[in-house]
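For this depiction, one protein chain was excluded, whereas all remaining protein chains were kept in their positions.
Presenting chain A:
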Amino acid sequence: MASQEQLSAIKGAKVLMVGAGGIGCELLKTLALSGFQDIHIIDMDTIEVSNLNRQFLFRQSHVGQSKAKVARDAVLRVRPNISITPYHANVKESRFNVDFFKEFDVVLNGLDNLDARRHVNRLCLAADVPLVESGTTGFLGQVTVHLKGKTECYECQPKPAPKTYPVCTITSTPSKFVHCIVWAKDLLFAKLFGDKNLENDLNVHSNDAANSSEHSDVFEYRKDEDIEEYGRRIYDHVFGHNIEVALSNEETWKNRNKPRPIYSKDVLPEKLSEQNGNMEKGCVTDDVSAMASLGLKNPQDVWSLGENSRVFLEALRLFFLKREKEIGNLTFDKDDQLAVEFVTAAANIRASSFGIPLHSLFEAKGIAGNIVHAVATTNAIIAGLIVIEAIKVLIKDSNNYRMTYCLEHPSRKMLLMPVEPYEPNKSCYVCSETPLSLEVNTHRSKLRDFVEKIVKAKLGMNFPLIMQGASILYEVGEDLEEDMVAIYAANLEKALSELPSPVTSGTVLTVEDLQQEFSRNINIKHREEFDEEKEPDGMLLSGWVEPPVDKDKNKPIGNGESTSNALPAEESLEAKKDVTIQEISEVTEIATGTKRKLSEVSKGTTPDHSGLSDETRNHNQLEKLDVDDEDDELMISDDWESLTKKKRL
């Protein structure tokens, strides 16, 4: 049932959907049933088996095909007379520019990553098209409406930074299983199977410089070396020797439990190879798997230390035996069974050393691959709410826009909680004219650092153009002259103060993304020293609003680490003006036994992947766990806490 006004608005509307995943499938169906006639849909992904439990427009036979196209075909069977235009493409492609966005009456996001969300936000602002944004995690979800100048934009509230761990926690003093996973994945796996030229902190804890250089080639596989021997050498080095070295630094262990060095001979019989191998032939799948060849079946079982040690050696053996060509180019991928087995085993052995509880492969895979929890029902509910807001946008019913939270436990009797949207943030670096300033060591920091850490990571630009007055220092684009490309490449490696037009204290840099039609001036201030732990970037951008430090009396209850565990409770409809905070429960409480809270899950899943990320991702930095490309449902990571401090419309 819809009013005449609504019906005619729906019929005449041209809408753009970005994302044809979990939310997207539900949304496309609900839009079609609701009478929308002209729907365009962008999604770069192809269909995977793990999508099928909720992305109901897809079947087993569609695996590998374009989500956007299959979704279109499926919905046209139900509503043959409407127009659905699919684009199997990345929304960041230059053809989806401001003019493209201007053609639409409303843009509806069902995206899975912060990068693309920020990009769409900017294009919507530049094109002045309303945006309905959404996200789900498990039973939690949210829908928000963004209309330039009227409500806040998607980036008015800074998103929680991705979870980072101090290097020494990972290399020397892990206290949680996730630390062991990061170590196994970003250090050990990268060291053994990844690009040898990348820096690697695996041995960083060794305070004896001579000692570490002595072992510099311990990871080298010598020709004709017995592969099991090699595996045991690595094993003994990283789980035995390195722990002994760490133990020698007594200062570290004054207030900590000492780890236990583990050597392969203590947990495994002298010779293994006879026991392996005989079952290999029976392997049903083509995938090389240490679990299969060891006869381990259930990925939800937690293996003993002995089993983990066997998996470790077997996975290593299989990499060298069956996948030798890939060694040196591998990066961890959650869909790579052997890689997941190796990382699970290595993380568990390390955990065992440090007295941290061991985890199953299923759980380890979830942590290492940052797999987002997803169910069909939440997506369906969220899609329904998106359509309700989209219709309000079309009939310009701006007084009734709501952002709605879908909760797992009721808050004041509500499972679906509408909240009035907030005004634009006056100091938002995206939708306001707020000035930015950057403190940086202009002699030491290279232009590359500025591009990666500020322009891409913080400002979220894809095709940046950096200018100092009238001279261009750097540019990314499709049709650049060759000689310019060479100059820019050379500039990247120069310290800021040594650039052709030197950047020093007092310089104003202009940074632009022509596709996003987004431009900012940055005032440069030279600063000599930075705190390595607190300011790992070696530079500090201000004017850019960091997630607020909590000084409010409305402190969220419990969970001190969280910046996003609190919700504003809706009271305005009950004619009250104040806003209080309700605790939001643990997402995974009922789940697999992983005790991660919503906030951690979402922090972990925050930004950086897709498109550019392959070049920009820096594996040395332990900055983040990789984000799951295929999963469409992201975090509720919007900083609920900070919402409570803002004015209402």
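Assume a contact is a pair of C-beta atoms (placed from the backbone, for glycine too) under 8 Å apart; a residue touches a chain by one contact, two chains touch by 3 or more; residues count from 1.
Assume contacts and distances are computed from a predicted model.
Hidden from the displayed complex is a chain whose UniProt protein name, among "Rad17 cell cycle checkpoint protein-domain-containing protein", "FAD-dependent oxidoreductase domain-containing protein 1", "Ubiquitin-like 1-activating enzyme E1A" or "NADH dehydrogenase [ubiquinone] iron-sulfur protein 1, mitochondrial", is "Ubiquitin-like 1-activating enzyme E1A". Only one residue in the set A:387, A:431, A:455 or A:524 touches the chain that does not appear here, and it is A:387.
Although one chain is not drawn, the whole complex shows that of A:175, A:304 or A:377 it is A:377 that touches it.
Considering A:302, A:414 or A:495, the position touching the chain not shown turns out to be A:414 (whole complex).
Of the candidate positions A:139, A:154 or A:219, contact with the unshown chain belongs to A:139. Mapped onto chain A, contacts with the missing chain fall at residues 1-2, 26, 29-30, 32-34, 49-50, 52-54, 56, 59-60, 77-80, 138-139, 279, 282, 284-285, 297-300, 362, 366, 371-381, 383-385, 387-388, 391, 402, 404, 406, 408-410, 413-418, 570, 573, 587-593, 631.
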